[in-house]
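Removed from the display is one protein chain of the complex; every other protein chain stays in position.
Entry: subunit A
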Amino acid sequence: MSTMSSEVVKSSRQDHTAVKSSLWTQSMRKLRKNKLAMSGLIFVILMFLACFVGPLFSPYTDGKINVTAMNKAPSLKHWLGTDMLGRDVMTRLLQAGRISLTVGLASMLLSVFIGSILGAIAGYYRGIVDQVIMRIADLLLTIPGLPILFILGALLSEWKVPVDSRMYIVMLMLSFVGWPGLARLVRGQMLSLREREFMQAAVVLGLRDRRKLFNHLLPNLFPLLIVVATLSIGGAILSESVLSYFGLGVTPPTATWGNMIDSANNVIDFEKHPWLWIPPGFAIFSTVIAINIFGDGLRDVLDPKHKK
């Protein structure tokens, strides 16, 4: 008997993955047909690989100051030249990418997490809970994100937050301004979903609120969340760069794409040493564009109702 039931369980597990994957493969096949989105994805993957693996092959990872090799133009030895402290720009660019990409990803995850939970709760329970959450969100939404970030960044400098932990604080700051928009979106979806007949059926089954909310309603939002999350990575990278450019985000000696551009903020460097600012500028630009192109493609696949 027990062997029989374990067999049943085993065979079903195979079925299960087969059916599940059929839903996925269907979407993925559609996605793979979208050349533009795929090239965006490939670019992002290459960028990740380069940033996280690339520096392992560089002899300049220690970031030592080298007075004999300051502001050298690109050469075979230094592919993208050196900066005013004689450090290899290529290596720093990739190391900076680690920080920028990590900050982008992590703050996206955090803001999606906060935003979807608060939005779901607001839309599901309505009433006073909804009022409180949404008024806070409105408040944050009425002030444009960058000024808030600037104020927070200035406070960071004021309070002399240690350099190592600044990266984490920047993540927190970015998700702090990122969640309200998402919460609003999720709440709207929730309000319409909870009126659907299958939710009435769930009520009639006497399911607990937690089950209804997280097992029944949220999975209906996954496509939307995936798309929004992807698109928001680009925004977070951009915001982090802006902050760091103004010296309010992650500060040197830790490199990010933003503060690398900042190091070329005088006319001489700008004109005479373009290898200082063009590579990080290009890295930000191309990564954000690639992520957004991929996000758009994802939306076309996962959210067929959305038509351009």
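The definition used in the following text is that a residue touches a chain if its C-beta (ideal position, glycine included) is under 8 Å from a C-beta of that chain, and two chains touch if they have at least 3 such contacts; residues count from 1.
Here is the rule we use: contacts and distances are computed from a predicted model.
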Given the choices "Phenylalanine--tRNA ligase alpha subunit", "L-serine dehydratase", "Cytochrome c oxidase subunit 1" or "Dipeptide/oligopeptide/nickel ABC transporter ATP-binding protein", state the protein name listed in UniProt for the chain not shown. "Dipeptide/oligopeptide/nickel ABC transporter ATP-binding protein"
Where the complex has a chain not shown, which of A:A202, A:A236, A:A255 or A:A283 is the residue touching it? A:A202
For the chain not shown, which residue from A:K64, A:K77, A:R135 or A:R211 touches it across the whole complex? A:R211
Of the residues in subunit A, which ones touch the absent chain? 5, 8-9, 11-12, 15-16, 18-20, 23, 196-198, 200-208, 211, 215-216, 219-220, 222
